[in-house]
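Right after this comes subunit A.
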Amino acid sequence: MSKTMKEITERGNAYNCIQCGRCTGSCPSGRECSIRTRKLIHLAKMGEEVFAVPELWECTTCFTCQERCPKDVKTTDMIIEIRNIAVSENYFPTMSEVPKIIIKSLYDTGSGQPLSPEVSKMRSIIGLAKEPFDVGKNEKDLKDFQKLLDILPLMKEVAK
Partner candidate 1 sequence: MNEDNGDFEPKIVGFLCNWCSYAGADLAGSSRLKYKPNVRVIRVMCSGRVDPLFVFKAFEKGADGVLIAGCHPGDCHYQCGNYKTMRRMHVMKKMLEQMGISPERLRLEWVSAAESTRFVNVVNDMTEKIKELGPSPLKEEVASNE
Partner candidate 2 sequence: MRVGVYVCHCGINIAKTVDVERVVKEISKLPNVVVCRDYHYMCSDPGQELIKKDINRYELNSIVIAACSPRMHFKTFQSALKSAKLNPYMLEMANIREHCSWVHDDVEAATQKAIALVKSSVAKASHLEPLVENDSPVVPAALVIGGGIAGIQSALDIANAGYKVFLVEKEPSIGGHMAQFDKTFPTLDCAACILTPKMVDVSRHENIKLLTYSEVEDISGFVGNFHVKVKKKPRYVNENKCVACGDCATECRLANRIVSEFDEGLGKRSAIYVPFPQAVPLKYTIDPDNCLFLTRGKCGKSPKCVDVCDANAIEFDQKEKIEEFDVGTIIVATGYDSFDAAEKPEFMFGKVPNIINGLQYERFFAPNGPTGGELVMPDGSVPKNVVFVSCVGSRDKKVGNPYCSRICCMYSTKQAHLTKERSPDTDVTVFYCDVRAFGKGYEEFYERVQGEGVKYRRGLVSEIYQDDEGKLHVRAEDSLLGEPVDIVADLVVLATGVVPKDTTKSLAQKLHISNSPDGFLLEAHPKLRPVDTVTDGIFLAGCAQGPKDIPDTVAQAGAAAAHAIDVLAKGKITIEPYNAVVNPDLCGGCRICEMLCPFDAHHYNEQEGVMEINDTLCKGCGVCGAACPAGAIALNLFRNKQIISQIEAILDE
């Protein structure tokens, strides 16, 4: 999947944008912080390096802006895809290591949120198997899963 800013901008209909700001005005995150969706789209349209803007990571991907855009600009889809570029260009969200931990856990156990011994105990208390039935339960399934992850770009990005 090749992805360039130009492709993302085109696919996201950003050239239709009239900078009306309905996106920003709808944004629950923007009321609490500095993200201005309209500006992000404008930067993308102008060919600026929008992937380097830290506000990109303040979007909760709730899709309200995309839902309300009168010009069919795929604002949220674009933010997600621009983040992909940010990651590959090494503009990592430096604020926290948690996302990396989640991906590591995904690789090691098949779950982004791994099972802790405490919860395992609780599971049996409420009548569930101590370990849930999932990809981590059977060693062969997990090995296959890891084999799949090994060929995906995700792991290469995290390994950086």
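As a selection rule, all candidates are chains of the complex that A comes from, given by their letters.
We take it that contacts are C-beta pairs under 8 Å (C-beta built on N, C-alpha and C of every residue); 3 or more make two chains touch, one makes a residue touch a chain; residues count from 1.
Computed from a prediction, not measured in an experiment: that's the story for all the values here.
For subunit A, the touching candidate in this complex is 2, chosen from 1 or 2. Subunit A contributes residues 18-27, 30-31, 36, 38-39, 68-72 to its touches with candidate 2 in the complex.
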